[in-house]
Each structure stands twice: as C-alpha cells, then as structure tokens.
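Report on the following structure.
Selected chains only, in their assembly positions.
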Amino acid sequence: MTTGVGFDLEQLVATNSSAAFNRMAGFEVVAAGDGHAEIRMTWRDDFTQYAGHLHAGMIAALLDTACGFAAATESGAVTASHFSMNCLRPAIGRHFIAKGTTVRAGRRQVFAKAELFAESEQGDLSLVATGETLLIPTGGA
Amino acid sequence: MTTGVGFDLEQLVATNSSAAFNRMAGFEVVAAGDGHAEIRMTWRDDFTQYAGHLHAGMIAALLDTACGFAAATESGAVTASHFSMNCLRPAIGRHFIAKGTTVRAGRRQVFAKAELFAESEQGDLSLVATGETLLIPTGGA
Amino acid sequence: MTTGVGFDLEQLVATNSSAAFNRMAGFEVVAAGDGHAEIRMTWRDDFTQYAGHLHAGMIAALLDTACGFAAATESGAVTASHFSMNCLRPAIGRHFIAKGTTVRAGRRQVFAKAELFAESEQGDLSLVATGETLLIPTGGA
C-alpha cells in the first residue's frame, strides 16, 4: 500500500515482473524507497559483446532501470527521455548490482543517476559504469 | 580483404557473430563502409518494457552497435567509453533499423552518432531514438 | 507578427538582446525559422582557455543558444534541462557560427541539436563541436 504518488518496493517488484525484457534478463529489485532503488542480475554468457564482457546494451538496461525505479519511488510512473552512461572498466563479474538515486524530482521532470557494480567470485564489488536518466512523470501511480 | 585499418562488411559480420548478445538478439549487419553502418533487428515480445515498447536497453544496444560498427569501418577495433541517447517516440515496430555514422575519427578518439528507426507493418520508417558514442581505438585490425 | 506559438526571427533577435550574457558576448541571430536557428560570434581574445582556443563555456553557450533558438521557432519560450557537447577539434577562428535544428518538438519536451563551425581568415568553415539540448516549453509566446 502506498499513501503518496511514489511506488513502494512491492509495486516496483510488480512493475519489474510486468516487463518482458526484465523477466528475460532476470532482473531482481533488491531494494527500493526514498529516492533509491537497487537492481541485481546474475551473469549470463549470452549477454556478452565480442570481447566477452557484459554488452553495452545490458549495462544500459541495468543503469536505466535503476534510475527509473529510483525516480518511481518519488514520482510514480515515469518514462525516460534521455539516458547517458560512462563505461569505466570492463564489465565482468558473477553478479551485477545497479544502484539508482533520484537527484531531483520535479513536477515535470525527474533527474536520476546510477552506478553499476560488478561482483567478483570473492564477493568484491567494483564500479564498472555510471549513468544518468532524465525522466518524465506520466501520471499513473 | 582489407587494405587499411578499417573493418569491411565481411569483418563486421564476423564481429557481430562473435558477440553472444548480438546473436541472442538477432542483430544483422545490413551494410557497412566509409564511416557508416546499418544494423537490423526483428521485433521480439520478450524485449519489451512494462508498457509493451522496446526496452531502453535494446534501444541502447542497437544505437551503440551501429555507432561502434560505423567507427570500426574507419578505425578497426574500438571500445565505447561514453554513450548517450534520446528517446523521441515509443519504440514499436515490426523491425528496427539503426544507422550509424562516424562524426570524427581521430587517432585517440572516435565520435559516432546513430539514428534508430522503427519499421511498421506497412514498411513505413519512423525515427524513434538518436544516440552518440565516444570510442577509443584499441589497436586491433 | 507571429500566428502560432513559435518565435520568428524578430522575436528571437529581441530575446537575444534581452540576455545580458548574449550582449556581452556579441551573439548575433543571423537566421531563424522552421525549426532552425543560426547564431554568430566574432573571435575575442578574452574568451580563450589556457591553450588559446575558444573556452568550453563559450562553445557551450553558442551551441546551447542555437539549440534553444531553434526550439523556440516551433515551441516559443523554452528552458534547457540537459545539455551535452562533443569537442571535435580546437576551436580557433575569426568567427564562430552555431547552427541549431529541432529534432522533435513535443508538447512537454523539445529535442534540439547544433553544430559549431569556426570560420578561418579565408572564410573556410570547419566543424569544431556538436551539441544537444533537451528543453521544456515554458508556455510564453
């Protein structure tokens, strides 16, 4: 149950499940609330680019989803109009964790950012990419 | 056979086939040469976001691949460090065509841009997204 | 006189004159209409960075203004929320010409792009930077 316009964890888990791509990719919503959201994905060999690292499209999908879900905790349903990312290091790991944060939630626009961490076999996290999304609230809650 | 550092269509078809994600997603290299490259993908229901449009991660994958392959026609092997995209309209269609163009191929950096078109059942093309990539030549040819 | 929401050349010349920075920098609106706008500036020695090229802030100002004025020809008063640019070559020249184009003018968001050309003593133009702006219509006309 939610009292405001923002989505809670339960609603974001449902939103995540309603997206066919997210189910196909095995995205999990690990945490969400107060302008933050965390997405997790397990490594898959069929998600790699030519050099064997995670494909840029999957890096983008994780960062964009973390931004969108972080924004949704404050603004409800949103849609992305601009997305950018920096690929800092080769994206290789057993798991990937994308942490999104709302920078500013306005009435007409929401700015969010995210960091993507690769988790090694030993459980160490390293920052492999950063991203940003500019979103538009679409009015649903 | 190639005479310079740039990749020709045959080499890019091979590069595309060597990437597990590209095979999984069914990317085809339709054309490549002289700073340009064109990628094609057929609609798949399991690539959608919650509203039933093509997922942002797939839009990014198509734009980024078209940029990278356009850059490779001039600079050979490259790796992306920055990517951005604008989502102009809902990405819905029978097919998607991403057209990449090299803006400037320097020795240390390559700037490329791309447009993503959705093809309707009737064969009409509409521009649904634009993207940009900044790439680093990695020396292989 | 304007019949729609968009600004014509006369209105953009007035907008340009109403901005103190644009007057200080000597921006001129050379052309505007139908989703396009062209801004011109003469070289000034006090606008350079440490290496003697045009400062990134001035490159951004020219690109952003060209984007904003191009958007205003279709959408009237707008305000920028996101801006990005690629610096392709050292920005040196007798004059600078920024050409803006609207990519998509929606009700809630306008996407515009621009190219910045440096004009040599001989009158040759070279592309030194490209930029993009995401704008919000602010309702005035």
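Per-chain numbering from 1; labels A, B and C assigned in written order.
What we mean here is this: a contact is a pair of C-beta atoms (placed from the backbone, for glycine too) under 8 Å apart; a residue touches a chain by one contact, two chains touch by 3 or more.
Since the structure is predicted, the reported quantities are computational estimates derived from the model, not experimental observations.
Novice: 3 identical chains shown; how many in the complete assembly?
Specialist: Spelled out: 3 chains shown, and the full complex contains 4 copies.
The working rule: only the chains that are shown with their structure count from here on.
Novice: Using C-alpha centroids, which chain lies at the maximum separation from chain B?
Specialist: C
Novice: Rounded to a whole Å, what is the gap between the Cα centroids of chain A and chain C?
Specialist: Once rounded, the distance between the two centres reads 34 Å.
Novice: Using mean CA coordinates as chain centres, what's the gap between chain B and chain C in Å?
Specialist: 29
Novice: Could you say which residues in chain B touch two or more other chains, in rising order?
Specialist: 84, 86
Novice: So in the complex, which bits of chain A are touching chain C?
Specialist: Residues 81-82, 84, 108-109, 111, 134, 136.
Novice: Which chain C residues qualify as touching chain B in the complex?
Specialist: Within the complex, chain C contacts chain B at residues 84, 86, 88-89, 103-104, 111, 127, 130, 132, 134.
Novice: Give every residue of chain B touching chain A within the complex, in rising order.
Specialist: 15, 18-25, 45-51, 55-58, 60-62, 64-65, 79-87
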